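Left out: one protein chain. Kept in place: all the others.
Chains here go by letter, A and B, matching the order in which they are written, and residues are numbered from 1 within each.
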Amino acid sequence: MDFSVVIQQLINALTLGSMYSLVAVGFTLFFGVIDLINFAHGEIYMLGAFVGLITVGFFAGTGMLASHFILVLFIVLIVAMVVSGLAGAIIERAIIRPMRGASDLMMLLLTLGVSIIIREGVMIFYPNGANPQAFPDLFPGGSVNLMGIVLKYEQMFVIGFALLMVLLLHVLVNKTKYGRYMLAISQDREAAMMMGIDINKIITFTFIVGSALGAAGGVMNGMYYNIIKFNMGFLIGIKGFSAAVVGGLGNIYGAIVGGFLLGFLEMFAAAFIPGGSQYQDVIGFAIVILFLVFKPSGIFNEKVYEKV
Amino acid sequence: MNRKTKDVLSILLIEFILFLGLLAVISVENYAICGGIILFFSVLVIYLKKKYMGLIEKIQAMFRDNKRIAKISLVCLLMTFPFFQANNPYWIQVAIMVGLYIIMALGLNVMVGNAGLVCLGYAAFYAIGAYTYGILATKFGLSFWLCLPLSGLMVMIFGFILGLPALRVKGHYLALVTIAFGLVVYQLTINLEGLTGGTNGLMNIPAPNIGNYSFNMPLDLGFTRLPFHANFYYLILVLVCLSIIVATRISNSLTGLTWNAIREDQLAAQCYGINLTKNKLWAFAFGALFGGIAGAVYASMVGFIAPENFTYSHSILILSMILLGGIDSIPGVIFGAVLLTIVPEKFRAFADYRVMFYGVVIVSILLFKNDGLISAHLRKYTSTWNLEGENLEKNVEHQENEAKIYT
Partner (left out) sequence: MKRKLLTLMLVLVLTVPMVLTGCGGESQSQVVKIAFIAPITGPNAAIGLGMRNSAELAVKQANDKGDLPFELELVPLDDASDPATAVNAVNKAASDPDVLGAVAHFNSGCALATKDVFHKYGLPAVIASAINDKITQDGYDEITRVISASEIQNVYAGDVATTKFGAKNIAVIHDQTDYGKTNAEQFIQKAQENGAEMLSFDGIAVGQQDFSALLTKIKAEDPEMIFFGGLATEAALIKRQMDELKIPAIFMSDSGIHTKTFVDIAGELGEGALCHGLISPIEDLPKGQEYIQAYEAAEFKEPHEAFGPFAYDAANIIIEALRDAGTPDRASVTQAIRDTEDFDGVLGKTSFDESGQTELNSVITYVVEDGKWIPLEKSSFKEQYIK
């Protein structure tokens, strides 16, 4: 096997893994603060991509796409993250909060219902939403060519941006007041409440952060593949969840590692297993099932406690 | 007229009116008139409820006292349905789909309702049942009546297989495992081309036949001819009745109670000495069985199956049926299946909004009435179970009678 092919596949995998990580982090954050698996999170990712597309639409005629692409990209990302963050907050306030304390099954079905509403809502209300939408190029199409290995600028940006977000999240969680509150709540909600932390506020804040990261992932997806679809959230949601589980739910770094791991596994399965390309999207689940059966707590241990 | 005859007559009348209402709703094409009929019935019910205190309770009591007659007469009424729709078999076909969904919803209810094991890949069982029949019938030429139990058996085996990883995980993880199971089965039906025909699907699946009489022939009754759909309609009617009986018996039995215990608190159930492994596996296998039967019948009816018939959204649809009707409530589950099959068919013009509608149903039911439209009754056990498992049915009857005394 050619060495450069392996490197090329590695780069491809890193790009894919970055997007998975951005989604997985959301799952893990929500689970951390309120023990909830938000099945609507994949749809937030999709929503982010569509908001991004709409925002790009405003610049379409101005020629700024060519001259100030960095600025446009920035605006698109910010708008998508803010809008989706708000959507996340609304979901939390309007639907999840009234049901807090209900059984796992109920919460699961609830977020599932929300995910259907968002998905179908985009399909119905976005013009021609049932069809795939072309996402314009936001980034110059060039690439670095080195010994047969192609590294696109876009890929560099996707990977770099994901790493930046991870860094920011690290700072947010460990160095700021809100981050400390989040940690406190995830360790012991009652105790945190007794220490005077406004847990409602922090939970909403967590939803905003998680959803914004997911939306950033959606925009990355749009600009990298140049195509978005109303139903793209389902698969990415399952994959993000899988990545979070593999990393250990509740552990932010676990989710990131899990995301990249899933990216690698998919890429290498498609590349090096004969006939693997048609199973690319299923390989991840097979691994997750194995993980759940043999090591349910993930690579980095999940916080587990059983109330009796 | 003594009270008993009066009651029986009223029951027949009520059933007849409801049946006529249903016929009216489905045969009127105009949305305004259709809505009018529904509105009329709703207003009538509300009016009666307001006007006569305790009327609903009285009617309920009436039905309870004459259970057998009520059931038999209902089945008889339903048997006349194809005669009303003989020149437009479309609604007979919808009725068959309603039946299939009732069977599947009852099966899913065994998992989710009785045992609290969330399953988001139920369509996979439906698929396995359909493909088992399809493959056995087209490749080996086996008869439907032999394949039906075989499909059931096959699906139960798969239920066990899904149950194995499910033993180690619960809650959200279980949901993920079941979604993955659904996707893997879907992908396999696509990729195992030699067996399943791939995305192309399996074609020319034979209809069931009795002797020389194929279910694909019109049903000639001498005085009238019914379209061939009627054959399947009666088959489904029998299967639905059987499923309801089996599901009711099971959920009233000790096994049902055990499942409930696991659902409420796994740890506590375990402490009581309940064998989690055995009971959970049975819940999966048993719930799956219903889906397999429905799948086999479906395959034999349409004669063509493809992976697209068994997607994730079908799993969600069945789940929303039991949520809407009421988890763990058998009448509720049936009602949910009927409603969620007929309403989208009726409003086909709004096909785009169909899935959205399911989502709204799920969320609003959970937010506002999370035990469903017809919620589950509290169990009527009062004392002593027959722990040997013998004469269980008699025992249930006995307990019900006993419960009646208390209520």
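One rule holds for everything that comes next: a contact is a pair of C-beta atoms (placed from the backbone, for glycine too) under 8 Å apart; a residue touches a chain by one contact, two chains touch by 3 or more.
If you're wondering where the values come from, they're calculated on a predicted model, not measured in any experiment.
Of the listed positions A:69, A:126 or A:225, the one in contact with the omitted chain in the full complex is A:225. Looking at B:150, B:302, B:339 or B:373, the residue that reaches the missing chain in the full complex is B:302.
Against the chain not shown here, chain A presents residues 2, 5, 8-9, 12-13, 15-16, 128, 130-132, 134, 136-137, 141, 143, 145, 150, 152, 221, 225-227, 229, 231-232, 235, 266-268, 270-272, 275, 277-278, 280-281. Panel shows chain B; residues 6, 9-10, 13-14, 16-17, 20-21, 23-24, 27-29, 33, 37, 40, 44, 48, 52, 55, 84, 87-90, 93, 187, 190-191, 198-201, 203-204, 216, 302-306, 308-309, 351-352 of it touch the chain omitted from the view.
One rule holds for everything that comes next: only the chains that are shown with their structure count from here on.
On the chain A side of its complex with chain B, the touching residues are 37, 95, 98-99, 102, 104-106, 108-110, 112-117, 119-121, 123-124, 130, 234, 238, 241-242, 245, 278-279, 281-282, 285-286, 288-289, 292-293, 296, 306, 308. Within the complex formed with chain A, the chain B residues making contact are 112, 116, 118, 120, 165, 168-173, 175-177, 179-181, 183-184, 187, 191, 267, 312, 316, 319-320, 323, 352-353, 355-356, 358-363, 366-367, 370.
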